[in-house]
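Every protein chain of the complex appears in place save one, which is left out.
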Amino acid sequence: MLVFAASDKGGTGRSVTSANLAYQRALTGDHVAYVDFDFGSPTAAAVFDVPGAMRGTEELGLHSYLEGETAEPVRIDVWRQTEHPLLRARPNQSGRLVLFPGDAGGGEFATGEEALERCVDLLLKLNNEFDVTFVDLSAGRSYAVDMVLDATAHPRMRNVPFRWLVFHRWTRQHVIAASGLVHAEHGIIGGGVERGHDEDDLRSAIRFVRAAVPDPESPLWSQGSTAQATWMQACDEALRRLAAEHRIGDSVVLGIVPLEPILQWQEQLITEEDVLSTQIANKETLEALEEIARRLTDDTHWGRL
Amino acid sequence: MTEPVFRETAAEPRTQSVPLAHLSVELGHLYMEDFEAGPERLRAHFAEVRPWVEAARTAATARAGGKRARISTCFLIDDYFTRFSTPADVVPMLLEEAERAGLTVDYLARESGCAVTGKVPVAEAVAARIVESPPPGSYGLRPPAAQTGWLANGERSPVARAPQAMKRAVPWQPPHETAARRHSVFLDVELWSDDADGQRLWSCPFLAAVWQLARLGLLRNEGEAVLAPRPHTAGGFPDKWDELPTLLRLNERADPFAAYRTCSVLPTRFLPVEHAVRVILDQVQVDPGALAQVADRSGKERMPVPDSVADRISYVYYSGP
Partner (left out) sequence: MAPRQSTPPVVLACGEIRTCLLPARQALDIRSAAQLLGLRADERVLLSERPGLYARSPDTLTGVDCPLPSANGARVRAVGTVTAHAALTEGRVLQTSAYCRMPGTGPDQRRPWGEYLVRPGVVEPLGKLPREAVAQGVLGGPRHGDLDVGLIADGLLTRVLRHPLLDQRPPFRSRPTRLRWAALPAAPGEGPSLERFTLAEDELRTVRLRVPEGTPGTELAALCDDLALHDWLLTTVVRMLDGLRLGAGAAQDAGAVVRTLRPAVDHLLHLWMPGARVGRELAALWDPLEERPGFTRQWQALVQRIRDQLTLHAIPAAHREVEPAP
């Protein structure tokens, strides 16, 4: 299965959350690929902690592959090449976790017919090799989004299942923007239909992930005043109404990732160790990630409403 | 090594051989405009051709070490780009004018036979055998989308492409002929064009290259010879071009159609087309079985052919229309 990670704005935690989902799937035994189509600002290498492996990939990453400069984009075996001490000891019975980075120093670029064919080649190849392939897309209505909409509408891809995760933060602006990305005239659905996707099928393959959501019940806020708590409750209520009005209400939400201080400070994978022994991450965060990862392939959370 | 006991015919390649002359001389092409110019045009043409055919004959005999050289003559009529008149009208007039100049046309071919003969898509098959000459620096990476339908003798100017954000666009660079000595004579040949309905029209140079391969005995389809000459049996010629065999043997005692080498006598205006033919032939990988047969037999006759297929063809150009 292919999973496309999209967001309307930067700073939604799209990359770090989808990297964490990939990590969680690999822990359960799936072979997982993580494809960095965030052409303008490739960050995946940092999340997976593989800076060393990125040296010398200037001409061999996904940019070069799509432009036809290399036949096979470089792949980084995360378990083997990460500098994160906990990840290096590949957990028993875990599946492979392979990162396909962009070129170091690559930029956003316009894609043509040839790039599309190569994109289809790559996605098919990955789908034949990996159980789940995460594709992290540049924010907004980017070339990357257009390309994968084209690719998934391509006749060769007709039998390849795919799902979309749209990430947004829990604020007024972000809710409106995320809805626009999906539902606006040339949004993901409109743009997809223009390219030959079936509207209902496409809509039923899109779910939202609310990221960095402050939980008023959380001990994080327990020091605050009553007035603060009440205000937060009211805001939360208002946002839920706003989301529902913008067709991204609770029924199309796959999961909610709580506000997590360590993710605010540093984009990284959250391991059990971070929660249990060093306790720098919250248990709720890890549980939310595990649950979203599980729901990705649980059909009861997908389909028409 | 012993021969295996078990064989499967579908699992073994084979190549049919064709009879071969020493030299195939082309007496000319006939296009509609030539025909419309009347029999005088043909008469003038054959008069120009005659001495050169004699010269080619002398040269071939010398190459054969003074023995009788096997030489056949042929003539190509365009029925592909424009259809004009009928075989019943054109062919007798053509033969009469040739005879008047003291020339014999052994074989008559229709140009559309170089595109498709019977059910064999000859031109398409040759197009699939093009192996582009690699510019220095070609290390095995699939070249970024070849210019479909075009073939060059070198590297084209880079196409201005939208660069990645924050990167510079590449400034103009000249094209470069791969085999250039100091300076380039760059040629880019259109092999075909497709019309709005997807119908493919092969270009004149491409069909001319196919024609040369046929005359060199190097065309095969699934190992079988293509464009085998048919004898001319009936008295006259048909009223429709399609009813005329694509390659017709007019002279019963003619030497074989295909030959080790070819020579074409043409007016100078064909020069650009024939330059293009060389560019194409230099980049076609012909059937290795056919190639080996020609090399083997010419070697046994002590008349070795040049390695390169493009070097087996020669021309005489005369000034004129």
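Note that the chains take the letters A and B in the order they are written out, and that residue 1 is the start of every chain.
The rule is simple: a residue touches a chain if its C-beta (ideal position, glycine included) is under 8 Å from a C-beta of that chain, and two chains touch if they have at least 3 such contacts.
Here the structure is a predicted model, which means the values were calculated and not measured.
*Asks:* According to the contact rule at the top, which chains on display are touched by the left-out chain?
*Replies:* Looking at the complete complex, the unshown chain comes into contact with A, B.
*Asks:* Have a look at A:Ser7, A:Asn127, A:Thr152 or A:Gln268 and name the one touching the chain we're not showing.
*Replies:* Considering all chains, including the one not shown, the answer is A:Asn127.
*Asks:* Using the document's definition of touch, tell me which of B:Glu54, B:Glu96, B:Asp194 or B:Glu222 contacts the absent chain.
*Replies:* B:Glu222
*Asks:* Write down which of B:Gly102, B:Gly118 or B:Pro134 is the residue touching the left-out chain.
*Replies:* Final answer for the missing-chain contact: B:Pro134.
*Asks:* Just checking the interface: what residues of chain B touch the absent partner chain?
*Replies:* Contact residues on chain B toward the absent chain are 1-2, 6, 8, 10-13, 120-121, 124-126, 128-129, 131-142, 178-179, 220-223, 226, 281-288, 291, 304, 306-311.
*Asks:* For chain A, which positions touch the chain that isn't shown here?
*Replies:* Residues of chain A in contact with the hidden chain: 29, 31, 59-60, 71-72, 77, 93, 95, 117, 121, 124-125, 127-131, 155-160.
By our rule, only the chains that are shown with their structure count from here on.
*Asks:* Between chain A and chain B, what distance separates the C-alpha centroids? Give it in angstrom.
*Replies:* It comes to 58 Å between the two C-alpha centres.
*Asks:* What residues on chain A touch chain B, complex-wise?
*Replies:* That would be residues 39-40, 63, 68-71, 106-110, 114 of chain A.
*Asks:* Along chain B, where are the residues that touch chain A in the complex?
*Replies:* So the residues of chain B in touch with chain A come to 141-142, 144-145, 162-167.
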